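One chain of protein is taken out of this complex; the other chains stay put.
Let's look at subunit A:
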């Protein structure tokens, strides 16, 4: 009788759920979409970098463009921020720390890339580097946008870009370039994983459902 009526009403209400307007959740939805966009940007950049790195390494010449080239890491090159991290530490990063690490890394990598851009020989390579830098700038801004929408403060600006190259000879300078590209590539791989984790942890959109009370 009446209980059957309630049951039918609830069914009808629940079936119409997707059509109800989302209330008070535009911020969470905004962050969620920004994270997705940032993730997509890292994938796009990773794809761009693959062809750019190939061209640049060929410009540097052997042994830098050899697939098995596996040089030891010199201490001097640690100024380029490394994506490498202890597994448990990476897992335990707070959302803020995770985003900040990405923001800082790409800000600094962008600086070094811009320096590279100024020194490169061919016009085609300069043009491609400039395009990549522009996309990378977009990524930094995108990460900043996510941090702001979640209420996190942006990390302090990167240190002033290096003036004259610190490398003492031509070969060491090329090594620096090699490691810069390597770190950039690794960061883009890492960011995809960072943003996957963030995607899951940003709170889902909250929808309020109002049911009219019936007199029984």
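What we mean here is this: contacts are C-beta pairs under 8 Å (C-beta built on N, C-alpha and C of every residue); 3 or more make two chains touch, one makes a residue touch a chain; residues count from 1.
Convention: contacts and distances are computed from a predicted model.
Visitor: Name the omitted chain as UniProt records it, choosing among "Ciliary neurotrophic factor receptor subunit alpha", "DELLA protein", "Glyoxylate reductase/hydroxypyruvate reductase" or "GPI transamidase subunit PIG-U".
Guide: Hidden chain, UniProt protein name: "Ciliary neurotrophic factor receptor subunit alpha".
Visitor: Taking the full complex into account, what residues of subunit A touch the chain not shown?
Guide: The missing chain touches subunit A at positions 3-4, 43, 46, 68, 70, 72-73, 82-87, 90-91, 179, 182-183, 185-187, 189-190, 192-193, 196-197, 200.
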